[in-house]
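Only a single protein chain was left out; the remaining protein chains are all shown in position.
Think of it as A, B, C and D in the order they're written, each chain with its own count starting at 1.
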Amino acid sequence: MKVGRVVGTVVSTINSPVFDYRKLLLCDLLGPDGEATGGYTIAVDAIDAGAGEMVLIIDEGNGARQIVGQDPAPIRAVVVGVVDEMTVDGAAVIAPGT
Amino acid sequence: MKVGRVVGTVVSTINSPVFDYRKLLLCDLLGPDGEATGGYTIAVDAIDAGAGEMVLIIDEGNGARQIVGQDPAPIRAVVVGVVDEMTVDGAAVIAPGT
Amino acid sequence: MKVGRVVGTVVSTINSPVFDYRKLLLCDLLGPDGEATGGYTIAVDAIDAGAGEMVLIIDEGNGARQIVGQDPAPIRAVVVGVVDEMTVDGAAVIAPGT
Amino acid sequence: MKVGRVVGTVVSTINSPVFDYRKLLLCDLLGPDGEATGGYTIAVDAIDAGAGEMVLIIDEGNGARQIVGQDPAPIRAVVVGVVDEMTVDGAAVIAPGT
Partner (left out) sequence: MKVGRVVGTVVSTINSPVFDYRKLLLCDLLGPDGEATGGYTIAVDAIDAGAGEMVLIIDEGNGARQIVGQDPAPIRAVVVGVVDEMTVDGAAVIAPGT
């Protein structure tokens, strides 16, 4: 899994019901220091995440289908949770309530 | 998923019916700024996309087979939708009608 | 999928019948300009491709097994077709008959 | 598989029982010299690993689900073992008891 920050949305008409009521979030990928790495992914929103939030992203098809509860579904990357806290070497990179 | 721009086509005789009536699109991969990243992929066209269009690409075998409605099928990357709008940090990177 | 050029072969005794009558091709990966990118892959030959030919490579296990018609089979990358033509921005990068 | 060093933890509320009693470990990926490569992954802890430990990480969905004994489960990377010893060219890069 990767940690990302929601920076935008993508609107596209896709012929599959899994996309009917779900947003596509454009997420910058973050490194262990909480800074953007330069990479990004577009992930299906499974938790109603908002712009600027730090989120956990799983990028695997079978897991993605289980999270959204639809199989078959042509998805691979899904935002599965908001990151409440991330600690590296004992220091908070992402602190609760921020 | 990734956002790409259709820049070309590939013609190849492949011994599998899933390719019989579908184009292979050569797509530049785009970053969150809408600019080409230098990477590319060759994806099966599921939506009759045209040259120059901004498209969404899913790169996962099981999802690809579901989108085209054929299983088994030896495919992995599929163009699944035209990007109507992409917004980053509140600004339109790809605007509707462009 | 990726476009590659067949540059060599690999000979290895592997304890699985899927390799008994199939060559392993060493393929340089090509960019949209038709030039080598520096990457390579070793793929099972499903079409009797020859040295120097431009080929399409699929790199996904389930699709690979379907192309060769053997499941189970411990393979992932397969040469699935010769590229007859590749066009980028309206110009032929790989032209028919070359 | 990759060797990593546990450097932190990630706390996130995820709506899937597989995460209820398991930590998410932030792991630096290590090269064959035992030094950090700059990459990282966030993996589900299957062995109760501690901060600073050298661990083996498998990054494949089906294998991950088998290790934790839950299927379906939306996971892909799992810490599967502590590295007791790693030897390269006959020399110990990671020695037992360190």
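By our rule, a contact is a pair of C-beta atoms (placed from the backbone, for glycine too) under 8 Å apart; a residue touches a chain by one contact, two chains touch by 3 or more.
Because the structure is a prediction, the values reported are computed rather than measured.
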{"item": "Which displayed chains the unshown chain touches", "value": "C, D"}
{"item": "From D:V11, D:A36 or D:L56, residue that would touch the chain that is not displayed", "value": "D:L56"}
{"item": "Touch list for chain C against the chain that is not drawn", "value": "7-16, 24, 26, 28, 40-43, 51, 61-62, 72-77"}
{"item": "Residues from chain D at the interface with the omitted partner, ascending", "value": "1-3, 31-32, 46-47, 56, 58-64, 66-67, 78, 80-90, 93, 96"}
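As a convention for this text, only the chains that are shown with their structure count from here on.
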{"item": "Copy pair chain A, chain D: interface residue numbering same or different (half cut)", "value": "different"}
{"item": "Interchain centroid distance [CA atoms averaged], chain C/chain D, Å", "value": "33"}
{"item": "For chain C, residues contacting two or more additional chains", "value": "none"}
{"item": "Interchain contacts (touch definition) - all pairs", "value": "A-B, A-D, B-C"}
